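One structure is given here, and the rest of the page talks about it.
Note that one protein chain is taken out, while the other chains of the complex remain in position.
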Amino acid sequence: MSRRRRRGRRVGLPAPVLVLAVMAVVFFALPLIGLLWRAPWSNAWHYLTDDDALTALRLSLICSLWATGLSILFGVPLAWLLARVEFPGRGAVRALCTLSMVLPPVVGGVALFFALGRRGIVGQYLYRWFDFTLPFTTTGVVIAQTFVAMPFLVITVEASLRQLDLRFDDASRTLGASRWYTFRRVTMPAVRPALVAGAVLAWARALGEFGATITFAGNFPGTTQTMPLAVYLSLETNPEEAIVLALLLIAISFAVLVGLRDRWFGRTDRPMAAT
Amino acid sequence: MTLSAQIALQLGTLELRADLEVKPGELLALLGPNGAGKSTVLRCLAGLAPIDAGRIALDDFVLDDPSTDTFVEPEQRPIGFVFQNYLLFEHMSTLENVAFGLRARKTPKADARRIAGEWLERVGLAEYADQRPRALSGGQAQRAALARALATNPRVLLLDEPLAALDAGTRSTVRRDLRRHLETFDGMRILVTHDPVDAYALADRVAILDGGSIVQVGTLAEVTAHPRSRYVADLVGVNLVAGVVAQGVLTTDAGDHVVIADALPGPSFAVIRPHSIALVREPPVGSSARNTWRGTIAEVDRLGDRVRVGIDGRLPLTAEITVAALEALQLRPGDDVHASVKATDIEVYPA
Partner (left out) sequence: MLRIHRLLVTAVALLGFLGASCGSDDSGSEATDVPAAGPSVSGDVTVFAATSLTAAFTEIGDAFVVEHPGARVTFNFAASSELVTQIGEGAPADVFASADLSNMAKLTDAGNNAIEPVVFATNLAEIIVAPGNPLGITGVADLADPDLIVVLCAPEVPCGKYAAAIFENAGVTVTPKSLEENVKAVVTKVTLGEADAGIVYQTDVTAAGADAAGVQIPADINVIAEYPIAVTKGAPNADGAQAFVDFVNSEQGQKILASFGFVAP
């Protein structure tokens, strides 16, 4: 009887739900399959080893990693502030910091112009005093990417910090740990799964960023032409090349996402959550 | 080195006023109903909650004194704390948990781990050193939390309901173990509990905290012999009436009279044991019992051959009669009844 049980084992999902889930998978798989189907496999290598393509790829990776790093450096303290410190207008501040998530990226790029461009509120002083401009520079790309990517990290980490039991901080301090030591060895390890998830989201968003980049930083091979820009432009003259570049970007992202073990995202039972 | 604390703190609607003194080697139990403020007292002592007024000091080392603007942070206080749910850090091994306090105080990693290992041996958890707290049972986690708190060599050990998170079956075993381990610690120990059995088994002295104030202090025997609060009275299972004695009568604030035999005048407590109360349907005529109060039966609880009858009225009481008597009188909740007690059956002592 146990043999029959094992063979006829149910998936455990009600049929309608399963159908919808499968449809969702197909929805995501179809565009990818479409790309693979139209890809010019015979010419692929030629396009992949093209100087411009490799430059764009390298630029994309470098900028997105920088953007992720900045997002962590500034995003974690911000998440901490929003989660732990009560101050008037906290809700408004939170909305402000995550605004770029709902803004169309091009709008974000234009806004960055008016802040950090040559005639921008702050930008004009950067230009006048230090002869330093952000548009058309790689730094500008990193800024644009950070602007759109950081909120993802802030939101994820803040949510995790909120549901941490504060009494663990108490326990740590009664054991003799300073606030900083507590932050380092008790709080941060507890939010690590959320931090990893947030960092991955931020990195993915930065890697795919197009609108704000092309508007604020511009488009020039080697300096500001990231992969998404390269794909977009090559689509106009050489769709085959565009497909190959797109697949390359997808392959890299896929590899990273698959490579990130489940374990790093934390167990499904929430550790050290407030009961 | 004595821990002396005078705590005054307003916490929402609770006004906490507690004065304590604990000597080295002494274990004081803070006993009281939930919401009385017991855990808050511990938090004040640990520095997790600053007091509004008063003073907390370990001999000359002042930990908290608002009048002189002195406040010592929790991490600077020589205090160990065992929390109600143990709060072991789940992302570290048990050994690392125990070593945490040492490393936080800048003990080199190797030394810290060695000392932590010795402590785990002492509490019998050596084989769980490399396992996560998740793998420990309730009793084991409690021992780990105890070891973690003691590893830093504190002068004062605070325990907040250390047995509350355990199921009834393991509680008595763990209580025995806890007693053994606590005896090896020679500093001051304060234990918060709502279970008088814990106080009985572990404590030297007991302080009853009720409604934000300490109403009684003493050994458990002293405290239960002469209850001075409803909480202790309920604990012991007697009726407690507070009032002022004058000319053989104790008058409550509400104006009810209790006739008593030989007592000193002044504010006093009267204890009426449930088995001293006789229940009558009609007001007794020609009885030697000087006290009769009218009331309504609120509840009836059978305990074997005896029945506890809760009576509502101007003077709420709990009476104890036999099942036979209950049946003979056909008493039901909602019935009117008269409670009768002899003056000589009432114990009175000064408040």
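Should a chain be cited, it is by its letter among A and B, assigned in written order, with residues numbered from 1 in that chain.
The working rule: contacts are C-beta pairs under 8 Å (C-beta built on N, C-alpha and C of every residue); 3 or more make two chains touch, one makes a residue touch a chain.
As the structure is a computational prediction, the values presented were derived from the model and not from experiment.
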Within the entire complex, the undisplayed chain is in contact with A
Per the touch definition above, residue among A:Ala39, A:Leu126, A:Leu235 or A:Ile252 touching the missing chain: A:Leu235
Identify the residues of subunit A touching the omitted chain, counting contacts across the whole complex. 113, 117-119, 133, 135-136, 214, 217-221, 223-225, 232-237, 239
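Note that in this section only the chains that are shown with their structure count from here on.
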Approximately how many whole Å separate the CA-defined centres of subunit A and subunit B? 53
Touching subunit A in the complex, subunit B uses residues 43, 46-48, 73-75, 77, 79-81, 83, 85, 87, 89-92, 100-101, 104-105, 148-149, 152
Hey, which residues of subunit A end up touching subunit B in the complex? 165, 167-168, 170-178, 181, 185-186, 189-190, 192, 271-272, 275
